[in-house]
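Worksheet for the structure shown next.
All protein chains of the complex are present and in place, except for one that has been dropped.
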Amino acid sequence: MSPTDEPSGGSGRSSSAERSDPRDRDDAADDPAFAAIDGDDDAIDPDAVTGTGDGSGPARPAVSGHDHSGRAPAVDAGSGRPSELRSDGGTRSTGEPVSEFEQMADVSLSESERRRQWFDEKILAPARIVWDDWRARFGVVVVTFYLLMGTVGLQLVAEPSPNQGPLLVGAFRSLQYPLGTTASGTDIMSQIVYATPSMLIMITSGAVFTVVLGTATGTVAGYKGGRTDSVLMTISDVMMTIPGLPLTIVLATALSIKGNPVVIGILITVNAWAGLARAIRSQVLTLRDAEYVEASRIMGIGTPKIIGSDIIPNLMPYITMNFVRQARAVIFGSVGLYFLGVLPYNSVNWGVMMNAAVNRAGATSSPAAFHWLLMPMLTIIVLALGLTLLAQGADRVFNPRVRARHAKTVESGDDDEGDGGPGGATSAATGGI
Amino acid sequence: MSYVLKRLGQSVLTVFVVVSASFALIRLLPGGPLDYLRAQMIQQGGSSMTMAEINQRIAAQTNIAVNEPIYVQYLDYMAAILTGDFGQSIWYEEPVASVIGPAIPWTVFLTASALFLAFTVGVSLGAVMAYKEGSRFDLGSTGVGLVLNSTPGYVVALLFVAYLGYRYQIFPTGGRYDSAIDPALDNPAFLVSVLKHGAMPIASMAVVGFGGWALSMRGNSIRVLGEDYLRVARLRGLSTRRIALRYVARNAILPMYTGLMIAIGTVFGGAVIIENIFAYPGVGFYLIRAINARDYPLMMGGFILITVAMVIGITIADLTYGWLDPRAKGGGSRESY
Partner (left out) sequence: MSDNQNHGSNGTPLTRRRMMQIIGASGVATGLAGCGGQSAVETDTQGDGGSDGSDGGADTETGTPTPTATPIQEDSESLAMIQELAYVTNQQLPVLPVQEKLAQSFQTTDDWSVPSTDSDKTQLYWPTEWLPRSGDWTSTGDDDRITFAQWAVPQDSQYNTWNGKNFAEPRRLLFDRFMKYNLATQEYSGYVISDYTLDGTSLTLNVREGQTWHNGDAVTATDVANQIKLDIYNGGSLGGFIAPEDDGKVSERVVASDETTVEVTLTEAVNEDILLAYLQPKYLIAHDGTYGEYVEALDSATTEDERSQALGNLTGMTEPEPVGCGPFQFEDADTQRTLLTKYDDHPDAGNINYPEAEYLYKPQNQGRWNSLINEETDGSATLFMPSNKLRQLPDSVQVSLIPRHWGMGLVFNFDQSPVDDPRVRKAIAHVVNREAVAKNSGAGTNSKIACTYPSGLTGEFNGQVEGAWLDGVTDEFETYGRGSAQTDRAAELLRDAGYEKSGGTWQKDGEPLTLPIKGPSGFSDWVAGANTIVSQLKDFGIDARANMLDSSTYWGQDYANGDFVVGMQGWASYSQAHPYFHFQWIFDSWDAKNAWNLPSEYEAPVLHEDVRSGETVVPGDLVAELSVASE
């Protein structure tokens, strides 16, 4: 049961042609240590184990985050000796002890290999995970549809203007005006499509603002601790207890904003970053003491890099949840405020459409005009639903167990219900909005 | 104890910040009630009232700030707020407190009922769903909950108005209660009328809220159901009922408590829009009126009061969390929100 069946020879620096599929390397059966654990006393030849004279026992593969994921463990060149001859940090090429500090990587990837690997890891695997889950699939489809509507759709559909068609044509009645027309004869579908881009901008700006500010604040506060922490947390606590929508209304009025969607998006989420900051901070507090973080610190890696590559990836679930939650809040909030007339009038806007339908044509009590009210409502609901489902699906992307399963391209047949329904973060009661 | 003090201190700080911000906004920003007044007068007087006359009237009517240094004004403002004097509403010509004061209980009535309803229905539903995990009931409810959670409250409100209000005339579409009835708390007709008028606003807010709670409870319950201590409890021979309530429910609800605090916040905001749809004279309703009229004192008063109500609610929730969750004694180690 020699695990050393690797064909590559040479100096141990395997060339691309000879390297076998990296993923096979992780097969447990090849590892002498596991064989030893299983009870095979001969798996590891104590005499063959070398090191730098430290007399340590059987080597074991590196376990830190810096291990050679996907890389072929080195093989012995000429002697063909088992790759069990490992010591922490690398193997020798010639079988003689080499200082760790001079150790060169025995394995290297070519450029295209690296890219392919990256692609596989970062894009294909998550995509596959997402596609598996019907909820996430639906979410992706919906969000993509809206994105298309906001970009390509503008080219396909005529610009809304009065008297495009007869007044108050019902929905689904004619092919020319699939969603009907308003009391001025404007095509409802055109209005909905043309209102999409600015809504998308609003959503993005609001969600990005929240996420960036919240994450930054939370991580800094959690990581630094001490005075910075308490100051930042006090600020965010205060912001958190100020009611969001009334604050937005007051600011929108007092600041006489002109209607720039980016500004509006930020205004609606102006105090939402505080909640995220809090959650992130507590996560960071626990992560701060993780081994690998400590290891990075010891290695002298700079703080930003530590935060960036060690801590933030673990926060991704919270971040995505919050991103989607804020996106939803922006949709609901902006449509609501436009409906009330608090935000400056804009002729192509879902909320303004609803307002016009109710106030100009009495849509809530007039079946003839009801479609004018219903269409923008449905648009909002579907978009929010899509975002929510996408978030739930995305949650699984960050679930390491699910990722690992997919990393081996093993199709999981069953729907993974293990996370017990939607992530908690999306399901906070929304009360009125 | 010190945590309690710290928490209270924080609440006071929040209110202080909000009041200061409102001072800044009122005093330092241009425009304001003059514009609305001018607009009203133009619309009323048409062409026959000249603009000079309008300006004269406006100057006579509005309380323009006196020429005192700003910090004096600030201190005066703060002192006034502490005594409950939120200034004079420019539009209603009455103290802000007397315009909004009577409206507060109505808003609290709506929001508290909605929150309560959403929470209880949601939690119960979630528990049942967890119990029947995987069944059609579970899947169906999850779907319904998801869709409702993706609907804003005002959309539901409009649909209710359209169908329950106008089409089938089950509920009245506006107002707090039927004005022909004598408004006394011991008058059953009055109470019934209040409930009828409040039914749709409360329902709108509750309907979009319970889904989230249900799904959350479901998730938590499923997780809890797999815990070891439950197995131990069962082995100990405790009754199912006791297990369900004291072990499962309690542990499942606990993490949602912070969500409740967030919900207090959002429900006040949502109430603003809902009150306007139903022309229900609560604080949110007056807030929007104040905004249309550019009546800054009234607007700020409304905003401060909403914030104070919310701060009180959250502080109570925060302080009682320690009582609910024995692990969280000091609060410092507790992860809030």
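Residue numbering begins at 1 within each chain, and the chains themselves are lettered A and B in the order written.
Here is the rule we use: a contact is a pair of C-beta atoms (placed from the backbone, for glycine too) under 8 Å apart; a residue touches a chain by one contact, two chains touch by 3 or more.
Source: prediction; values computed, not measured.
Of the listed positions A:Ser161, A:Ser230 or A:Thr303, the one in contact with the omitted chain in the full complex is A:Ser161.
Between the chain not shown and the residues A:Pro197, A:Gly225 or A:Gly341, the one that touches is A:Gly341.
Take chain A: the residues that touch the chain left off the picture are 161-163, 167-168, 183-186, 256, 341, 344-345, 347, 356, 358-362, 364-366, 368-369.
Although one chain is hidden here, its contacts on chain B can still be listed: residues 31, 34-54, 56-57, 59-61, 91-93, 99, 166, 173-176, 178-179, 279, 281, 288-289, 292-294.
FYI, only the chains that are shown with their structure count from here on.
Put simply, the C-alpha centre of chain A and that of chain B have 32 angstrom between them. Here chain B touches chain A in the complex through residues 10-11, 13-14, 17-18, 22, 25, 29, 31, 111, 114-115, 118-119, 122, 134, 142, 146-147, 149-155, 158-159, 161-162, 165-167, 204-205, 208-213, 215-216, 218-220, 222-223, 255-256, 259-260, 262-274, 276, 284, 287-288, 291-292, 294, 296, 299-300, 302-303, 306-307, 310-311, 314, 335-337, going by the rule given at the top. Of all the residues in chain A, the ones that touch chain B in their complex are 234, 237-238, 240-247, 249-250, 253-256, 275, 278-279, 282, 328, 331-333, 335-336, 339-342, 354, 358, 363-365, 370, 373, 377, 380-382, 384-385, 388-389, 417, 419-424, 426-433.
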